Every structure is written in structure tokens, then in C-alpha cells.
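Notes for the one structure printed next.
Removed: one protein chain of the complex. Kept in place: all other protein chains.
Let's turn to subunit A:
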Amino acid sequence: MTDSTTSLETQVARWRDYVHRHRAIAPADVDEMEDHLRERVADLTATGLDDDEAFLVAVKRLGRLDAISREFAREHSERLWKQLVLVPDADDAGSSEARRELTVVLTLALGAGLAVKLGTTFWDESTLLRNAGLLVAPFLAGYLAWKRRLTWRTLGMLGAAFAVLGVVLNAYPFDPSGSTVVLAAVHAPVVPWALVGLAYVGGRWRSSDRRMDFVRFTGELAIYVALITLGSGVLVGLTFGLLGLVDVDLEPALEQWLIPFGVPGALIVAAWLVEAKQQVVENMAPVLTRVFTPLTTVMLAVSFTVLVAVGGLTTVDRGLLLLLDAVLILVLALLLYSISARDPLARPGLFDVLQLAMVVAALAVDTVALTAMLTRIAEFGASPNKVAALGLNLLLLVHLVRTGWLLAGFCRRRRGFGALETWQTAYLPVYAAWATLVVVAFPVVFGFA
């Protein structure tokens, strides 16, 4: 008896899963139809059918889902433009939980704002910039930890990591005019972000899939923050104009209150939006990669031609390595996001070849410039800046070369797509480790200069 009950439960669950894929059928409709299905199954089993037979008949009698879905779509055309329900109506299930979540989000957003406000009040600019990530990230991690119901042990570890980072960034005797302090400030945000990632994956940091989810989350978050910033800019501009008419200057209020509270608040609210919308709205980051992958390839090809033709690589300034790192990061982000959204079972297609072309172009540009840079380092010696930029460049290079290799294998159908995915997620912690190294070890090695 228990056996057949569980088998029925599995079948119903699988059926629900299948129905869910029809966009026009909302979850509430699935609930309604499931009730119908179960009643029908109960009636049929009462007439002597066993669970499996009853389930089959009941599903058959519901009719073809495509046709039902089409009817639903005619009735609710707005559903094809998926709506985002952040706080459901009072009579819907789960509304009190959604309200509680909103309260948590707003409290944390306020907390992050308060932390930044205190920072801007008591710290000089350099200290503030160095600690910026550390002021906001714990609140974001806190929200995710609350949402994922992290264990106290994981929470304790996260808290301890944040604390250690805080101590390192503020207790080290940095030379204010040195470069290690700048390097620490630039690399510092990566570490809290990795900790946010740990909270996001709910402590299951070994899981490749969960890591990929965090990558998706990061991309969507960036887009939402950008959109919120854009909207806020328009709003602030209009307010400025209106108040300017009556000679009230908004600028002090903007600098002292709106920005310190608005920016971290936007980040946390954006995280909430991304969490809420997950399945509802198509992910934007992968869509953008489709547009920018070919454009980036063209940009890289032009850069390569110019760098080789001009040939003045012996006179390039040290900003080149930093720029190159930025280019490689862009290329990798494009790769990562299109990989995160690709159906792993789909056959290799034109877009995969385009990606491979982009990787090859990026590697070509990097090789040319890296050779020039290495000769310069050999000539003038190493500085913390050069070592940090070079180290990151090498990490990115390894990442790209292996990605290109796996992608080529995939395009030639020698290899599945899974290897490519696993490589991306397996390599990500290396960046966090490198950033930690630059923040923690570089100042000591280079004497805080």
C-alpha cells in the first residue's frame, strides 16, 4: 500500500513538473488541476483500478496539455509576459512569508545603509573604499543566510571570515601612499563576495550546480543594480529640477543621505528581486552575452591587428596589463554567462564556434601584450602592482586556455558540454584564493609599501 502511494506521489510530482513548463499555466492552476487529477484517481481506484492505471486514465481524461495551455494562453495572454508577484494577495498561500521576507530585506537594506553612513562619517576616503565591500556584504550574506536557513556553524564561519578580513584591512600598517594599500582595496571586494557566495549556496559549496547558480545570481544582480541605478538617476534628476525651481539645493542631502543609504539598499533590494524572480523572468545576462560575444570578438581582432601593426609594445605603460586583465575578465564573463544558460544537451552550434573564435582572439591579444610586458618586468624589476596584475593575468590565461581547449573539443564533438561547465565552476574559487593572497600576503611580502 505504502509502495503504491509513493509511486502515485512520484507520478503526480512528475506530472506537476511537466505542467509547470507550460508558461500559460500558472502554479495556482496546476494546484487546481492536481486536485481534479487526485479526485479522479480516487474515484477510479474506488471502482477497482490500481493506482497506476487510475493515474493514466485520469491524465488522459484531462486532455492534451498543449491544447489546455493554448486555452489558458487565450484567456490570460498577459501570462506570456510573465508577471512578477513579489507580495501575493492576502488570500494566497505564502503571503505572510513573502511579507516577512520583505520586512527582513528592508531591515537589512537599512542596516547596510546605516553601516555605510557611519563609514562615510567617521572614515577618510581611502579607509572607506578599502572597507566598502565589507560594509555591505555581511548584510547581503545575512539575507541569503536567512533565506537558506544556514546552520549556526556555517554562520559562525562566515562571521569569522568577515571579521578576519576586517582586521587585516584595518590593522595592517599600510603606507598611505604605497601601492599595496591600493591593491588591497581593489582585491578586497572579491573576498566578501566569495563569502556571499558561500551563503548563497547554503553551505553546499562543493556542488558545481550551486556554484553555477551563484554565477547566474551575480549576473542578474549586476543587471538589476544597473537598472535600479538608472531609474534612481532619472528620479533624482527630476527632483533636482523641481526643487531647483524654488531654489532648494538637493546636493547636500544627496551626498550625505541618499547615496550612502541608496547604493547599499539598492544592492540588497536587487538581490531580493533576483531571488524572487528566478523562474519568472528570463535571465538577462545570457541574452546580453549573445549580443556582445560577436562584438567583443571584432574588438579583440581590431586590437590585435593594431597592436601588431604599430609594434610600439616596448614603450607601453604599465596600465597595459591592467587593461588586458579587464579585457580577459570581460571575455570570461561572457563565456561564463553563456555557458550558465546553455542547454548542456544541445548539439554544438554556430554560437559555440563564435565563442571559440572569441577565446582565440583574446588569447592572441594576450600573448602579444604579455610577451612585451614580461620583457619590461625582466628589465625594470618587479613591483607589487606588476606582480598582482601579472598573477591575475596568468590565472585568467590558464582559465581561458583550458576553456578554449574544452570548447574546441565540444565543437568537434569529441567531448560533452559538462566538462566545460565543471571546469568553470571548479576554477572560480582560485580567484577568491588569489584575491585573499593579494589582500593578506602582499602587504607583508612587500613591506606595506
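Assume a contact is a pair of C-beta atoms (placed from the backbone, for glycine too) under 8 Å apart; a residue touches a chain by one contact, two chains touch by 3 or more; residues count from 1.
Just so it is clear, contacts and distances are computed from a predicted model.
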Per UniProt record, name of the chain withheld from view ["Chemotaxis protein CheA", "DNA-binding PadR family transcriptional regulator", "Glutathione-dependent formaldehyde dehydrogenase" or "ABC-2 type transport system permease protein"]: "DNA-binding PadR family transcriptional regulator"
Identify the residue among A:Asp35, A:Glu97 or A:Asp175 that touches the chain left out of the display. A:Asp35
Could I get the residues of subunit A that touch the absent chain, sorted low to high? 28-29, 31-36, 38-40, 43, 61-65, 67-68, 71-72, 74-76, 91-93
